[in-house]
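For this depiction, one protein chain was excluded, whereas all remaining protein chains were kept in their positions.
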Amino acid sequence: MRALIAQRLALGFLTLFGASVLIFAGTEILPGDLASALLQNNATEENLAVMRQELGLDRPAVVRYAEWFGGALHGNLGKSLATERPVADDLAPRLRNTLFLAIYSAAIAVPLAILLGLLAAVWQGSLFDRAVNTITLMTISVPEYLVGYLLMKYISVQLGWLPTLANVTEETAIGERFYLTLLPMLTLVLVVIAHMMRMTRASVLAIMASPYIEMAFLKGIPKWVVVVRHAFPNALAPVISVVALNLAYLIVGVVVVESVFVYPGLGQLMVDAVSKHDVPVVQACGLLFASAFIVLNMLADIAAILANPRLRHPR
Amino acid sequence: MTIPGVRLFGHRLTWPAALGLVIIAINLIGAVGAPWIAPFDQADVVCDAWDDPSAQHLLGCDNLGRDLLSRLLFGARMSIGLSLLITSLSFTIGIVTGFTAAIAKGWVDAALSRTVDLLLSMPSLIFAFVVLSVLGTEVPVLVVTLACLDSTRVFRLSRALAMNIVALEYVEVARLRGEGLWWIILREVLPAARAPLIAEYGLRFSFAFLFVAALSFLGLGIQPPDADWGSMVRDYRDMINLGVTAPFWPAGAIAVLTIGVNFVVDWLLAIQSRGHGENA
Partner (left out) sequence: MSDTVADENEIVLEVDHLRVQARSDAGPGPVLVDDISFTLRRGEVIGLIGESGAGKTTIGLAVLGYTRNGCAIEGGRIIFRGRDILTLSPAERRALRGPGVAYIAQSAAASFNPAMTLFEQVCEIPVRHGLMSPAAAREVAIGLFRELDLPDPENFGRRYPHQVSGGQLQRAMAAMAMAARPDILIFDEPTTALDVTTQVEVLAAFRKLIHEHHTAAIYITHDLAVVAQIADDIMVLRHGKMVEHGTAEQILQAPRAEYTRRLVAERVAGHGFIDRAAAEPPLLTISNVVASYASLARVIDGVSLEVRRGDTLAVVGESGSGKSTLARVITGLLPREAGEIRFRGELLPPALAQRTREQKRLVQMIYQMPDVALNPHQTLLDIIGRPIAFYFNRPKAEIRSRVLELLRMMDLPESFIDRTPGELSGGQKQRVGIARALAAEPDLIICDEVTSALDQLVGEEILRLLKRLQEELGIAYLFITHDLGVVKRIANKVTVMLKGQMVASGETETVFAPPFHPYTELLLSSVPEMRSDWLDEVLQRRSTA
């Protein structure tokens, strides 16, 4: 089992490296090059040459990649083309804000989704199950911004309970932060919970249909004991995978929700940078989002390996 | 939950699935017929900004005094048409590469699978941002980028499907007989993979549709003056504080169409898992 975990760790770091190559290569697939894309109509030969020099485009891509990735490992993410400030300086507070919102939402959405999924599976076919099933099928289909604006319209505008915008600053106190981000958090929870709950239900149901669960019932074991002692330990590994898989929705959701509530996070920064062709900032944000996703998936896989009885007790 | 007497593909239709089909049909009619159905052109300024709904302007007017209903209909054309284009392209790429990987095996499979693993190792929105930041947001760039990103999931599904089918004994019989590769793909593999692929097409369509809308909402998708539902939400969103309902029309339209597609997909998946024989 140790070998398996080591293997997964190695694969994780390899993927991280591959993702960085991909992010770098993604900015190299231009028919011309970055300089001509940035200058567009102002591209005279001289301008281009100066621009290329500035961006270091006169050197081979491999060298530039090595410099970029090497720098990134040391926290040096280059300079923004728009502000000419170091990317890392702009990034740090934004990253803190996004992490705050993501963790805040996950801390509520994950347990809630697992609980609802478990209950729906245990009461399969009941009114509760069917209601939850149809409602979640609908919320999956509803875009994040509609959920956000509906909450904003009814909770903030009509009832006036919460602020419409989540404009936190560096100085905002922690309690205030929780209050200001309550609405974005709710939006994210509603969006993420549906997928996670449906998939939890499906994996628990798959376990509940197995012969050893029928056997437990035939042994006269009470239903709650069957669920807690027999089904849950086996459902753990698939449920962990489900949670990890759905963190992708959380990451995408964060980008959109930040835009809806004008929340100064990494997603907003990245969207602005994309429209301004500010490539170093885009690359840095992309690398951060990708690493978060890859590391979370890796942790989830390792947790799933640890939860598998066949791997924990080899022959 | 089934509707008595109504059948599709030999299976009983459920109420949600029927509702989904009706929603899809209405949207398609609106999208295809927009130039004829819409009372005004999408770019014409025909009234004052934020005019209330009236007999002439059923849903009222937008920020520049354009007819909201007309923009919604033309927006359907853009949003749905683009998503169909992306999904179809992603299916073509995904199925060809997926089937090739499953049947060719060996290094072809390994190379394709590792590339796809890598592309799937980060959220596709993030990678789309990276590409769009250098290539800009013209429609052809958008279509090709999103189709390529989406095709990774189609690749996985079609590869897995083909792998399972190729392992079945009736395919072995065809191989033992000496049938060629294309005959096996077309006559033995594809018919069995058709049903799950149709369901996947619906699923991928709703993903592509939400994806395009999200990009437009973020200002990185379809650019003005073309109407599309995502950018309409973006254009009207500031009015929420003033109680104007305009942003909810396009946002609601996005949600309703996606719900409709998902209802139909859910039904398609359910009848598949019930398997053969029960449809007699």
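For this structure, a couple of remarks:
Letters are used for the chains, namely A and B, taken in the order the chains are written, and counting of residues starts over at 1 for each.
Note that in this section a contact is a pair of C-beta atoms (placed from the backbone, for glycine too) under 8 Å apart; a residue touches a chain by one contact, two chains touch by 3 or more.
In this text the structure is predicted, and so the values were computed from the model without any measurement.
Screening A:K153, A:H230 or A:H277 for touch with the missing chain picks out A:H230. Note that of A:I5, A:A202 or A:I221, the residue touching the chain absent from this view is A:I221. Panel shows subunit A; residues 210-212, 214-222, 225, 229-230, 233-234, 309-310, 313, 315 of it touch the chain omitted from the view.
By the touch criterion stated above, the residues of subunit B touching the omitted chain are 2, 168-170, 172-173, 175-179, 187-188, 191-192, 276-277, 280.
Here, only the chains that are shown with their structure count from here on.
Rounded to whole angstrom, the centroid-to-centroid distance between subunit A and subunit B, based on C-alpha atoms, equals 22 Å. The residues of subunit B lying in touch with subunit A in their complex are 16, 117-119, 121-123, 125-127, 129-136, 206, 210, 213-214, 217-220, 233, 237, 240-241, 243, 247-248, 251-252, 254-255, 258-259, 261-263, 266. Across the complex, subunit A meets subunit B through its residues 15, 18-19, 22-23, 26-27, 29-30, 34, 37, 134, 137-138, 140-146, 149-150, 152-153, 157, 164, 248, 251-252, 255-256, 259-260, 270-271, 273-275, 277-279, 282-283, 285-286, 289-290, 293-294, 297.
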